[in-house]
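What follows is a single structure, written as structure tokens, with notes after it.
All protein chains but one are shown in place.
So that you can tell them apart, the chains are marked A and B in the order they are listed, and the count of residues begins at 1 in each.
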Amino acid sequence: MIVFDKVSFNYGDKGFEIKDLSVEIGRGEFIGVIGHSGAGKTTFAKLAVGLLKPISGRVLVDGMDTKTTPVSDLARKVGFVHQNPELMIFSSTILDEVGFALRNLGYPEIRIKDAVGRVLESVDLIKPLNFPPHALSFGEKHRLAIASVLVMEPDVLILDEPTTGLDYGRCLQLFRVLENLHRNGKSVVVITHDLDLLGMFAKRIIVFEKGKIIRDGSTEEVLTDISFLEEKGFIPTQLQRLANMLGVKKLTPQEIAEQIIKKKRI
Amino acid sequence: MLSGLYIERRSFFHSLDPRAKLVWALLVLAASIVTQFNGFKSFPIFVSTIVALILSGIGAGLAAILIFNSLIFLLITTLVWAGMYSNQGNMVLDLWIIKVTDVGLLVASGKFFLIMSPVFAFITFFVTTKPYHVSWTLEKFRVPPKLSTAFVIAVSLLPTMVKATRDVIDVQRLRGLALDKGSIPERLRKYIPIIVPVISRLLSDVWDLSMVLASRYVGYSKKRTYLLEPKWVKRDTLFLLFSIIFYGVILLWGLL
Partner (left out) sequence: MGPSVVVKNLSAKYIGSDTWTVRAVDLQVNKGEMVVIMGPSGCGKTTLFRILAGLVPSLIPGTVEGEVTVEGVDVVRAGYKQLVGVVGLVYQNPEMQVITRSVLEELAMGPENLGLSREEIQKRIDWVTHVLNLYDLLDKDPQSLSGGEKQLIAIASVLTIKPKVLLLDEPTSMLDHRGTRLVLEAINQLKKEGLTILVAEHRVEWAVEAADRVAVMGRGTILLEGKPEEIFSRVEDIQRYGVRPPGIAEVAYELRKKGIDVPIPVKLEDSWKLGVGSK
């Protein structure tokens, strides 16, 4: 679905560089992208949606080259939700805000209303269409931002640190929405520091360091590798450590409890 | 956040005492005002500010960008002012409705330099002086501390706004916003999705900033201490003397 083919990129100043990056994001995946700040995660996301163009190599989105395809066309395949939802919001009603993209694409009003209603339901934002966006809570604004991107019906959704500023309950709610989208066939790529949530929901983990992908594997395989995580400066969770101590690759409390019973530890 | 216009470099202008630099910028302003009707006399002022920009270590590249962008302004200025003085002096260019006389050219270029020279001079000042030293200098020039703090903050918020604007434009482009299509009124309306988030960001930044300034007790004591005070050295005296002579001569020439 999204193919990075020997992509190289830098911002011109010395230091940060992506060199010969090759990776693929397929259909129907749930991927967690982790790495310290400055490791290249946001740059990677921006390259994937065409906001940045590779200096050499290609980024193909459903076969389209990001260098030659307009950004708004790419947006119908890959949606990008920025870390700060308030950067997008400018309208006086939810309908206008979410429908903005469709209006730009020239859709008729009836279709827009319909599409907006459906997408709001899918992100669990139950509010009247004429509700003012600035009166929403921060968590609701986040879901609004996601809805504004989803309304273009992309196959892949990339979220840049969506858990910032959200408490645990809201994070769970958000991830459940993402899981639902995943179950309905979309690919979800979440850039985050929250290893707990990734352990619960993500199927694949990509680890960035200094512009390179240093690990790419299944969630269970990557997140139970405590020595790797600690060496790279991450803080493993208690569940991850327990799994490691038991020598199993399971990350939910239920599964770990089962393993404890199975291994006759108790 | 408050990164300001300051660029960390080692350059001639970076090493000067901020008081000397501020006096220099004010001299540029004064001389430009006096010579605004005669571009021939204000041209050396303009050249001196270009030299200053180069001596600020910000690179000929940035200076070139600034000059290039100002050329459009030059063109507009020339047409406007030349038009106003089209019945004075000898005709130099007579094209359809554009009538440019030599007097018109002198006034036009004088007006252009009136704006550009002080702008470049103050850009040089802010690029080479840390905000900390800017407010220190303003205080030395008897500007009330609250005013100087407010001014320094306003200038410093500019780069943050520039970055925020770029982020907002990116995000809205992804939603299909095409800024380069459509009639003029349509295009102006298209800026709303950019202006609204940027302003709301500005407001929330100002709010955040006021909380931080309160916790640092800005304005608490009438007599603020400065741990790191610039020291005035011989080089500063020489620079100041040279500036007074150079711009003073031009000023007198302009008054003649």
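The criterion applied here is as follows: a residue touches a chain if its C-beta (ideal position, glycine included) is under 8 Å from a C-beta of that chain, and two chains touch if they have at least 3 such contacts.
Worth saying up front: this structure is predicted, and the values here are computed from it rather than measured.
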Interface with the unshown chain - residue positions in chain A: 35-38, 137-139, 164-170, 193, 196, 233-235, 237-242, 245-246, 253-254, 256-257, 260-261, 265-266
Where the missing chain touches chain B, by residue: 1-4, 6, 8, 130-132, 156, 205, 208-209, 211-228
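We adopt the following convention: only the chains that are shown with their structure count from here on.
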Mean-CA-position distance for chain B and chain A (Å): 42
Partner chain B, residues of chain A touching it in the complex: 46, 49, 51, 71-72, 75, 79-80, 82, 86-90, 100-101, 104-105, 134, 148-149, 152
Of all residues in chain B, those that touch chain A in their complex: 164, 167-168, 170-178, 192-197, 200-201, 204
